Structures are given as C-alpha cells and as structure tokens.
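As structure tokens, the structure follows; a few thoughts come after it.
Every protein chain of the complex appears in place save one, which is left out.
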Amino acid sequence: MIEFTTFIQMIIAAVLINNVLLQSFLGIEVIEENVPSPKEIFKLLLALVISVPFASGLGYVVYHQVLFSMNELGEVTRDLTYFMTLISVVIVVIVMLTVAQLIKKVFPKVHELHVNYTNQLITTSLVLGSVLIIVASAQTLLESVLLGVFISIGYGLVLMFLTLIERQLVDAPVLKGFRGLPLRLIILAIIALIVSGFSG
Amino acid sequence: MKKENPRVNLKHLNVMAIMLILLIATSAFIYSPYVLLMALFAVITGVVLEVVFMKIRKRPYQINAGSVVTPLIFVTLMPPSLPLYMVVIGTFFGVFFGKMIFGGLGRNIFNPAVAAYLFILVTFPVDFAASFIDPLTGSALESVNLANSIFVGSADQLFGLLLGQYPNTVGATMVLLVWIFGAVLLFLKIADWRIPVSILLASAFFTAVFSNFYPDAFPNAFFALFQGQLMFIAFFVATDPITSPRTAKAKVLYGIGIAFITVVIRGFANAAEGVIYAVIIMNAIGPMLEPIEVVEEEQK
Partner (left out) sequence: MNNSFKDQVKSSLWLGMFKYNATFILWVALAPVLAITQNLDQAIYLGLIVTLILIVTSLIMSMIKTQQQGLLYQVATLTLIAALVTISEMILQIDQPAIYRGLGIYLPLSTISIYIIFHRAHQKDTTLISNVLSKGASGLGFLMALIIVSIIRSILSSGAIKLFGIQMRLFDVAYSFNSMETAFGSLLVVGLIIGFVNSYVNRGQVK
C-alpha cells in the first residue's frame, strides 16, 4: 500500500504543483463563458471525479496490456503504443457517454449540465488530457485511479477560486476589452503566480 | 454613474502615505539613501501609469494618495538594493495587473503590492535574493532567509530584531518603527486593530502548537512574531480596507487564516516569506468569510 507521506505528496503534487488547469491548461474552455456557480462546480466535479479515475484506470490497463502484447509477439516491429491516442479517445468518449447516462439516471438535475454541447467538449478535453497525463506517469493501477481523483479535485478547487473572485467583480468598471475571458486568464495568471511559489 | 466606493477613504490613504514615507525615510538611515531613490521611481511609475490608463479610458481622474500608497508599500516589501529597473517593472505589474485591470482604486481583489512582490520573486529570483544588505555593516549579502529559525531566544537577538540589526526588506527591518507607525494607524482608526492582533496572537498560537510536533522546523513562538515581514504586513498590508473583509468577525477570521497559512508555509515549505502568500490567498478567500449581503450591499 502507499505510505501516508507519499500519499500527501501525491495530493500536493496533483493539486498544487501540477494543477491541470494552471499548469497543463486542461479544461480551460470553461472560462469562455461565466465561470459556473459553486453549485454547478460541485456537479461538474462529481462527474469528473467519476469519469477521470475510471477512464484513467481503463487507459492504464489498456496501455500496459498493449505493451505486454507487444513484448510477447516478438515479430511485431512497430511500437503498438502509438495506438494509445486513438484508444484513449475511444475510451474517453465511451466513458463520458456512460457516465452521462449514469448521472441522468441517478441525479437527474446534474444531467442538465451535460446537455450543453460546449460543456461536453470542455469535459472531454479535460478528461482526455488527464488520461494522457496519468497513463504517462502512473506506476500502478491504484496510482492511476487516485491521481485521477486528485486531478479532478485540483481542477475543481481552482474553479472555486475563480468563482469567488468573479463574484466580487460583478460591478467593477473593468476595461471593456478585458471583460470576461481575458480578465479570467489574468486572474488565473495571478493564482498561478501564488502557486508557483510553493513548488520551490 | 460610478458610485463612490465605500471602502476607499481618501483621508486615511493620505495618512497611510505619510506613514509609509516616514518609514522609508528612516529605512534610508538604516541602509542608504538609495532606498529613497527606489521609492521615488516606484511612485513616479505608479502615477504615470495611472494617468496614462485613465487618459486612455477617457475618464476624469485626479492623482490622490491612492496612487502613491501602492508603490510605497511595494518598495517597503523589497530588499534595500534592488535594481531600479526591477522596482519600475514590479510597480508596473502591481499597478496594472493588480489594480487597473480590475477597475482601478478600490476594485482590486488582490493587494497589488503583494502581487508585485510575487512577480518580482518569480521573475528575478536571483537578483531579489542578492539585494539584501546587512544593516550593521552595510555590505551586500548573498542570500537571506527571512524566516530562518536560528533565533534561539536571547534578549540580545530580540533587541536586534527590534532595532533593525538583522537584514530584512526596506520596511520591515526595524520592528520598533513598525510598531510606532503601526500604532499611529491603529490609534487613528485607519487600521482595524482586530487584524494585527488576531494575526499575531494566532501566529504565536499556531507556532507553539506546531513546534510541539516538529521542534526542528518551528522556531520559538514569541520570536517568530518578530521575524521576517510578519509585523510589517500585519499592520500595514493585511489591514488594507480594500482587500480585507468588512465585518468584525470576518476580520478576526481573516487574521487567523493569514496566521495559519504563514506558520504552515514557514515551517513546512521553508519559503522565504509565508506571510506574503498567506495574504494573497486570504485576499481571494476573504469575501467568503462574510455573509454575501455585505459584499453585495456595497456593490450597489
């Protein structure tokens, strides 16, 4: 099993040092429109915390199966791991459709969030990116699933920060050109500034 | 029509500016007149930037203490021999990205001087670390850990800290002065006493608690209060009415939050200044500490 300190290190790494949104810029399209309210963030987080670990676990398993089958078939000259991209996309799409159906059955209200086409794409790119990152770096299956959970939490936390800040800017006389997305990018830049100090 | 922002009090800002100028002037005695040059450049940059910005937006604007306070606080947070162009760039970043972009005076979320500090720290780490000066000898230092735990607890060291014998940033070196000017602010009710008091008490508390479990990483609780920029920030930065909460209870929580984050960062991450990070994090979280009606009410 994983030691407690390594566990903590993993959380800190996933949430602070390698935050998907701040460092890898995944799922950043959510900024296009107004950042969702805290309740909606929770729902999004719920969907993510289910899909990402699931897809990552699947991806991890498939990736290592692919590697294994390549080792066993000595005649294969080409590296089968190339197909990981294609497979990842397929996995992600399937997982997301499944999770969407699941959520529709269990939490009917949450499903409304997913019906929006743009949201679907946001979460797809986020999940795909997370799967790719995790498959590249996870050592064990457990690690890949746990990383999936922490990455989602990290993403949700940054979104929470953004909402809090957005709320205070409702009436502010922001420059016309910067209203909306550009300002959020700059706010994210400042948050990234804060976080970058920690990795020292 | 833009309504007068209730958090901005020009009279208070004027006094604040005067206090800061005095603090920097005395710092010039401790270190060198170069500090005054830094302040001059920072203020000029800040004012010019604001004027240009307002001209572009075609809004009427007057230069008031608000444009002066931010650059001054920024200078007090910087080491005493920072290259001038970095002072200028830092002020530019702070005023533009920390204040103007959010809508100008009174509308910023993050304390602009703090944001500028972080920017300089991240962009010019080597120069920043190398710009500290030993106040006693006047010689430049290689690097300084502002929150190191070498302070064992002797009375000598305590007086040393109070009188500015240990290297620190421009405003924070002579703790005694920080007290004096800070007391003026408190007395004039410009800074709410709840914030510095809660920060200091909570810091001592958390340091004591943590040093129980990790005695190596955490210094003597009493001394920790005097180290680094904690005192200065507690009185001058955290009390900034624009970035701190309005209700009394929230202010206390705000102070406790800053203290907690500071102690944790100082102890576990060994970062040069946990207080800075603590302030900017609480800037963002702060509004969550008070009921939404208060925040909304002043937006109208």
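Just so it is clear, A and B label the chains in written order, and each chain counts residues from 1 on its own.
The definition used in the following text is that contacts are C-beta pairs under 8 Å (C-beta built on N, C-alpha and C of every residue); 3 or more make two chains touch, one makes a residue touch a chain.
Not measured: the values here are computed from a predicted model.
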item: Contact residue for the chain not shown (choose from A:41, A:55 or A:128); value: A:128
item: Candidate in contact with the missing chain, chosen from A:45, A:61, A:93 or A:149; value: A:93
item: Residue of A:47, A:172 or A:188 touching the missing chain in the full complex; value: A:188
item: Absent chain, residues of subunit B that touch it; value: 85, 89, 97, 119, 122-124
item: Positions on subunit A where the hidden chain makes contact; value: 22-29, 32, 82-86, 88-90, 93, 121, 124-125, 128-129, 132-133, 136, 175-178, 181-186, 188-189, 192-193, 196
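Heads up, the rule we're going with is that only the chains that are shown with their structure count from here on.
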item: CA centroid of subunit A to CA centroid of subunit B, Å; value: 35
item: Subunit B residues within the subunit A interface of the complex; value: 2, 57, 97-98, 100-104, 107, 109-110, 115, 118-119, 121-122, 265, 269, 271, 277, 280-281, 284-285, 287-288, 292, 295, 299-300
item: Partner subunit B, residues of subunit A touching it in the complex; value: 161, 164-165, 167-175, 178, 183, 186-187, 189-191, 193-194, 196-198, 200
